[in-house]
Every structure is written in C-alpha cells, then in structure tokens.
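Note that one protein chain is taken out, while the other chains of the complex remain in position.
The first chain written gets the first letter, and so on, giving A, B and C; residue counts start at 1 in each chain.
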Amino acid sequence: MSSLTFNSYGKSKVRLTKVVRNGARHTLFEINADIQLQGDFADSYLKADNRKVVATDTIKNTVYVVAKEQSFATVEDFAVILANHFVRTYSHVSSATVELTQSAWARIDDHDHSFVDAGSMKRLARATATMTSCSLTGGVIDLAVLKTTASEWKDFHSDRYRTLKDTSDRILATKVNAEWTYATTSGDFESRYQAITSAMLRAFATNHSVSAQQTITHLGEAALAACAEIELIHLELPNLHRIPFNLEPFGLKFENDIFVATDEPHGLIKGTLSRK
Amino acid sequence: MSSLTFNSYGKSKVRLTKVVRNGARHTLFEINADIQLQGDFADSYLKADNRKVVATDTIKNTVYVVAKEQSFATVEDFAVILANHFVRTYSHVSSATVELTQSAWARIDDHDHSFVDAGSMKRLARATATMTSCSLTGGVIDLAVLKTTASEWKDFHSDRYRTLKDTSDRILATKVNAEWTYATTSGDFESRYQAITSAMLRAFATNHSVSAQQTITHLGEAALAACAEIELIHLELPNLHRIPFNLEPFGLKFENDIFVATDEPHGLIKGTLSRK
Amino acid sequence: MSSLTFNSYGKSKVRLTKVVRNGARHTLFEINADIQLQGDFADSYLKADNRKVVATDTIKNTVYVVAKEQSFATVEDFAVILANHFVRTYSHVSSATVELTQSAWARIDDHDHSFVDAGSMKRLARATATMTSCSLTGGVIDLAVLKTTASEWKDFHSDRYRTLKDTSDRILATKVNAEWTYATTSGDFESRYQAITSAMLRAFATNHSVSAQQTITHLGEAALAACAEIELIHLELPNLHRIPFNLEPFGLKFENDIFVATDEPHGLIKGTLSRK
Partner (left out) sequence: MSSLTFNSYGKSKVRLTKVVRNGARHTLFEINADIQLQGDFADSYLKADNRKVVATDTIKNTVYVVAKEQSFATVEDFAVILANHFVRTYSHVSSATVELTQSAWARIDDHDHSFVDAGSMKRLARATATMTSCSLTGGVIDLAVLKTTASEWKDFHSDRYRTLKDTSDRILATKVNAEWTYATTSGDFESRYQAITSAMLRAFATNHSVSAQQTITHLGEAALAACAEIELIHLELPNLHRIPFNLEPFGLKFENDIFVATDEPHGLIKGTLSRK
C-alpha cells in the first residue's frame, strides 16, 4: 500500500515571441516558460478523475493569451502576472510557479526592428504565487566570463590525494549562474537587472582572485551593493579549467600562454550571500 | 554588509571507466561522478584562506584512487563508499554528496569483453554521508518509453483557455525519471535495480492510462511492490506529445496513424509515492 | 557583380511518427526527415519571384501525407517513395534528396503496442531521385561500441611531436558511423540492415585490432560480406579515448583497470571500402 505524498504538474518549454510595436521601433521578447501548478489534483493520480486538471495544453495557451492581453516591460513583471493569473483563475490551485528565461538580443546598429545574438546567457525570472502572496527571484544563467590573469590557486589542503601544484597565475573561466531574491514584485526590473549584472562583471574583471570561492563573495557583494531591492544572492560557478599544456617534452617553456580548454571535469563552487 | 549563509563545492563530470577482469570475462563500469562537500570552508570565501579546501582536483583524483582500491558490485555500492570516504578522511567535512550516473552497455552476443550501447537511459545512485549516517537514493534517468494506444486524455477541466479536445486513444511517450530512497546502504542493488525498472516497464506496458498523472501512480506502485527495500519513489514524466497530423485539408482521415513528434513544449508531471 | 552558381532548399527536422496497426500488433516508425530540392528556383533568389517555389511548409505536409497514403516496410523504402514523389510531382524539380533517420525502439517484453528505447544509434536512409534515376544509401549513425581489450596501438610514427607510448592493450571505444550504397532500390531492406549491422558488431567484438584504421577494414569487409546488394561502404570512427589514469603518485599500479573517459579531443578515422 502506498500514498501520494507530493504532486505537481505543468508545461515546460513554452516558447513565446512577443513583439511590441511602438510605431516603427519594435521591442522583442523571446521567452521560454516552465510552469508548475500545485493544488487539489490528487484525484487525477489516484482515482482516474481528471475533472480538476487544467490540461498542460491549456496552461500553454494561457501563456500566449496573457502575453497578448497584458503589457509588461520586463520578464520579471510577466512572471508575476502569470503566476498570479493561475492562482486567481483556479481556486483549487494552491500555488503556481512560473519560471521564465529570456534570450539576449541586441539591435543591429541600433536598428528599429532587426536584432542579433547578444550572448548565450539567459535572463531568469521565477515567480511563485499563492492566493495570499507572490515571491520573485531574478537571475542570470550561464554568463560566460574569463580572465587571463589576476587569479591564483595556492596554499590549499595537502594530503595523499593531492597532485595539483600551487599556482599564482592561472586563467579563471566560468559561467556565472546567479539567482537573487527580490524584496518586491514591482518597480524597475530592467535597471535592477542591468545594475546587478554590470556590477558582477566589473567585480569579476577588477578583483584579484585567490579562489573561485572568493570570487563568489566578490560577485555576491557587488550584486547586493548594486541593488537595494535584493536581499540574497545564490551563486554557482563551474570552474571551467584551462590547463597549462605541458611544453617540456618539446623543449619549450610554458609562459602562461598555451592552455588546453576543457569542460569536464569541472569544479562547481556554490555560495549564498545575504544582506545583513 | 553581507553574510555567507550557505556554501558547498566539489567536482562535476568526473568520468570514470573501470574494468574488472574476472579472467577473460570483463565487467565494465562507465560512471559520471558529481561530488559536493559541505563543512568548514567559509574562510576560503571570506578570508582568502584556502588551507582547509580540498581542491576539486584532489576530489577528482580520489574518485579514481578509491575506484582502484575498493571493489564494488554496483554503482550504488560505490556511491556509499565514496561518500563515506570523504567524511571519514576530512574531519572538517560535515557532509559529502556523491551522485553517480552509469551508462547502459550490453554485451555483443554475450561476448567476454565487447559491448554495445544499451539505451540512452542512465542508472542513478546518490549517497549523502555525514560522520554518523549515510543515506542512499537510487534511480533511473531518461528511460524513454512509448505506447501507441491504451492511453486516454479526456474529461479534464474546461474554461476559456482550453482548446484541446477529449481523446480516448492517443500515443503516450515519455522519459521516465525516477528516484527512490533505499532503506539500506547494503545488499544486492543489482537485483533491486533490475526489479524496480522491470516492474515500471511492465506497468507502463500493461496498464491502460487515463492520464500521465495516473501513469505515475502505476509506475510508483509497481516499483514499491517490486522492492521491499525502498520506502519512497519520486517520478517526473515529461509528456512528449505526438500530435495528430491534420489530414483533413488533403481529403484524408486521421486513424491514429500519422503524428507529429515534438519535444517542446511538453507536459511535466511529478509525483511522490510513499509506502504506508 | 555576382552570379548564383548553386542553389538548393528544403525542410529539415520533419519529425514523423507512423503507427501501423496490424490488428492488436502495432508497428512503430519514428523518423526524422531532411529534404532538399534542386531545380528551376533561381528566380526566387534573384528576381523576387516565388511562383515556382514549393514552400518548405508544403514539403513538410508532403512527408505526412505520403506517409499516410503509401505503405512501406522500412525507412529505406519510404526514402525512395518520397524522393520519387518530389521529382514526379514537380516537373521543375530536377533532383530531390530525402534523408531519413529512424530512432531505435524495442518492444517491452514483446508487447503489442508498448516500446522502450533500444539505443541512441539511428538508422539512416538517403535517397536521391531525378526524373530518370534514384540512388539509395543506407547507414547507421552513432552506434556506440567499446571493447576492453584485444586492441593495440604501437609501432607508429615517431618524431619530435610524439609523446604517446606504445601500448599492446587498450580500450577501443567508438561510435560507428557507416553509410553504404545499395545497388537496388527494392527488396528486403530490413534483413539487409540487420545483416550489415550484426556483421559489423560481430567483427568489432571478435577481431583483434591493431589500430582504428584496421578496425575500419574489419567492419567494412564484414558489411560487404554480409550483404551482396551493397557496393561500397564508407565508415567514420571517432576514437573516443579512455586514457589510463596515472596511479603512480598514489603508490598504485595501473593494470588496465582505471581509465579517464573523454569525448574531446578525439581521433577521427575515415575509410571507404568498395567491392572489387
């Protein structure tokens, strides 16, 4: 005998393109939506009774219809609108989580309606609504950065399993994955996102790093300083190693110049910084 | 001012191949390892002090060295050995999580040392150890299954946002993602894994399905019935829609025969079944 | 000033699922189609005149309609039917190439309508038709195989750039990519495909290999011997290195047991064998 102790369902990879036409000047949103609902759905799991289930196809339709009916300036705003929509429309939905990721496009030569890929990072907005509250998380996914010097890795733990030598000059390459908790669900999220990501890029560029762990602190503190409306930031940094190529067998000298780029294995460093 | 409220680090995508040579008959393990450590590491984030940090390169070495020094029959056993190794070797590590995924290989015509791809699913083993305990999760990732009939989707919620019609005969295609909690860290995990996955495949094949939600219950109950040593199973099923192709414009009739296969968007149905 | 010296267009990633219902026993085809047409289309490139262009959306529709109207036993047959369809339907199409790849599904316990992933390899069929002829290529894509011994790599070229040592016992892991030219567009392609792939698997398993180059010859000769209707086979084998893990720093001995699995960099060995 068993019991159903958790359930949730929804639609993933709903891909919305919305064009806002302010005269000749167009604004482009390219958004991927993942939505999960919780509520009074156990009968569909246990009693073959689907009557309360909002089909995932219906959830998908809702993304497009709400995108049409509501105006929004940012993906953060749209996440809040959508999450609230689900709990307000269906009384048996106790909680709705809407996770949106937005692709980066830049105008070609400031053109009104033509755009080019602005990087493989994604902007993240995740809202969770109940009937009485809505929380909002912002973030950035896979923001690739690399510095060719001003990064060390030395004086770390030694034992039988260690083979890596100390280095006071290495490449630090990572993809910044960061999520921050907003203290509000309204206001100017565009400025906040730009302030936070710019501050993290600047902190990455200009701080000397003695470890990826320390770099997390640099990025997190810069983000908290850049935006008063965030309370907490969680960072996950893969350490995408550039390994010195062994030039000795060829009678050559490594001068921090020739590296083997790798994706696997990679370090993965995590940390959460909270405003005191 | 900020404080570090969480930290963890480790190595991901450590790819181990181990060959066990029982005379001419070889056993092959191909394993991906992701390892995360928690403990007394705040000084590396906050004080530029790396002395307690076991380098992720050292963690990587450990995977290979322990694989050499210890014999194990299954990936579940190896996960337990490795997780315990980290907390027992480093007194300042409070918790170690080792997540292993194993590729599926089958012998070519029962050959002693030659193997062929046996499917894209992965076998999962995740152990978390502290100094006083070790928990073990087993699982399977992306076990693709499809049934061409005996699947319905009807009598679900209707409202303004619904456009999908009822159907009493559809294709059900999914990739089973399941994790189950073992009540033990020893015993015959090979038989258990085979019993659980075989039971889920049989349940998928032979049960009439009125929803992906109900299919979760079918799979979960079959797994719990097949293995007394698991207490709980969590399932996540993407609903990988095969959409009827609209043949009407061509003067033809859809007879549950011609479908458009899609990956996105997809439903995502989750549920946890616990033994009472 | 410029001239258009080549043009071609079509639809890619057309994903068809076809279910053939022989009473309770269902046959499943899951096929990806890529189609390219050549013909009298220059005016669409050069003169803004689309009148002769069969839209790629129309090409996509055609895949589903022809799949409905025509019965076929194999993906090779369907490729020939489709390629001929395009050149016979559109007099201004001089040549049509239809490339189909089929996913591998196996019945669950010989069930009538339930299937499970049978490996990540794909079956390939590519037909190119003109008004007067049709050629057919069969193949297999990414058939992953691995042998844990009976593979050497030694006595190869030495010079300043070599660092790799001779070995008389290594793992050989690859994904077989093979294409073969059929001398016919009719007959029993199911038996032929099974004969060719089984022969290659057997050849991989049972032949001692002194190089991936030699393995290409083993596989190619086995394929040619297994099927009289193929004239030529082209093979491309990535050499997916399993690198001995250096156990020396830990006071341990490598005994062909502990390896680092890698995808990159990889060798890539190509060869074409033709029937004399």
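Everything that follows uses one rule, which is that a contact is a pair of C-beta atoms (placed from the backbone, for glycine too) under 8 Å apart; a residue touches a chain by one contact, two chains touch by 3 or more.
On a predicted model such as this, the values are computed, not experimentally measured, just so you know.
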Hidden-chain contact residue, picked from the options C:Thr17, C:Thr62 or C:Thr197: C:Thr62
Chain not shown: contacting residue from A:Arg88, A:His113 or A:Arg160: A:His113
Chain B residues that touch the omitted chain in the full complex: 160-161, 163, 249-250, 263-264
Missing-chain contacts mapped onto chain A: 15-21, 26, 28, 30, 61, 64-65, 67-69, 105, 108-109, 111, 113-121, 143-150, 171, 201-202, 204-206, 242, 245, 247, 250, 252, 255-262
Those residues of chain C which, in the complete complex, touch the missing chain: 1-15, 34, 36, 41, 44-46, 48-62, 65, 89-90, 153-157, 159, 161-164, 210-214, 216-217, 220-221, 224, 232, 234, 238-239, 263-276
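Convention: only the chains that are shown with their structure count from here on.
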Interface residue overlap between copies chain B and chain C, same or different (over half shared): same
Distance-to-centre winner among chains (Cα means, whole assembly as reference): B
Centre distance in Å when chain A and chain B are each reduced to the mean of their C-alpha atoms: 23
Length of the line joining the C-alpha centres of chain B and chain C, rounded to whole Å: 29
Contacts with 2+ other chains: residues of chain C: 250
